[in-house]
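Below is the structure I would like to discuss, written out as structure tokens.
Of the protein chains in this complex, one is absent; all others appear in place.
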Amino acid sequence: MFKIVSNPIDPAAWQQTLTNVEAGACVTFAGWVRQHNQGLVVLSLEYEAYAVLAVAEGKKILAEAHERFAVVGIAAVHRTGHLQLGELAVWVGVTANHRDAAFGASRFVIDEMKARLPIWKKEYYTGGATAWINCATRGEHGGLGALPSS
Amino acid sequence: MFKIVSNPIDPAAWQQTLTNVEAGACVTFAGWVRQHNQGLVVLSLEYEAYAVLAVAEGKKILAEAHERFAVVGIAAVHRTGHLQLGELAVWVGVTANHRDAAFGASRFVIDEMKARLPIWKKEYYTGGATAWINCATRGEHGGLGALPSS
Amino acid sequence: MLSVSVYYFAILREQRGLGQETLSTTAMTPAALYEELRLLHGFTLPSERVRAAINDTFVLSTTSLREGDRIVFIPPVAGG
Partner (left out) sequence: MLSVSVYYFAILREQRGLGQETLSTTAMTPAALYEELRLLHGFTLPSERVRAAINDTFVLSTTSLREGDRIVFIPPVAGG
């Protein structure tokens, strides 16, 4: 299950969607708004998504993870809107029979989400400054001068 | 924080011990009793610990993880006693500023716990059979004919 | 002249001052259309940092535009 949501993420509820006695291992990743980014004091943060494409891309990422790793279940969610310090922005959970697959798949999913989902982040700093965090997270961003990566 | 407990593990309560707006990433690992192990149907499972040494060794593992990875917090707990299907046996949580450290440290901690804690596991199968799962999880077990690994 | 709708997100939306517009263009590709709009609105992102989607699918920068296409210009992402 993959979702883009505008309400707060409840990790316990998401965890529930994965419960399965067949699996023996679960790895979760949670990412939340933190107070500092590269030396600046962050007060809050805004996520904007191109939702239709983000959902399609997210489902593609989960399907790829199912192909690559021997997992039982995967759930991932990304929040949009204006978030305060400490609020969850992203959550990924993976269940598997063995921890190798659970760790591998959860890492793969969060890495690909951060690199591929059309979601943008604007940071609000003390003093009123803001910035769109527009850096690709891995290597060169494939732009209009290059082939798209997907 | 590291503990050996005989009551059910509440992951939400353990998660709470790690909450910190300074960190931006949290990785958790949960391991529970699963229904099958190497083809046999498992009904329940018993964990027995040499508690004093297990706690000392667990604290050592967490200290090593703090040295090796740029983490903010680590919490880990292992349960003992007779556990039913689906019950949590072990939980590890790590917070960090970046997911690299959170993934690396959580994997390190669970691997070392499984390899080093003096905790034993007895599986109960359909038909009344039982077995102590006495295989070292990595390479040769350092026995009385070898140097202890710690 | 083609009539297409263009959607803006994030920094492009702010620099354009709106999230969507319908316009007529002689541009034949997303790359040419972005260049036209960049000069017109002063977008700070160079075209090599922007990807395009047409009708909710990522496309090549050299894809031919068609009448009625919904075009999204996608700034570098920074999720999570």
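Going in written order, the chains are labelled A, B and C, and every chain counts its residues from 1.
Quick note on the criterion: contacts are C-beta pairs under 8 Å (C-beta built on N, C-alpha and C of every residue); 3 or more make two chains touch, one makes a residue touch a chain.
Fair warning: this is a prediction, and the values are worked out from it, not measured in the lab.
Considering the complete complex, the chain that is not shown touches B.
Note that of B:Glu22, B:Glu48 or B:Glu64, the residue touching the chain absent from this view is B:Glu48. Counting over the whole complex, chain B has residues 31, 47-48, 50, 52-53, 56, 78, 89-90, 110, 113-122, 132-137, 141-148, 150 touching the chain that is not drawn.
Simple rule for what comes next: only the chains that are shown with their structure count from here on.
When every pair of chains is scored by its C-beta contact pairs, the maximum goes to A-C. As a whole-number value, the distance joining the C-alpha centres of chain A and chain C reads 25 Å. The distance from the centre of chain A to the centre of chain B, each centre being the mean of the chain's C-alpha atoms, comes to 26 Å. For chain A, the set of residues that touch two or more other chains comprises 31, 110.
Along chain C, no residue makes contact with two or more other chains.
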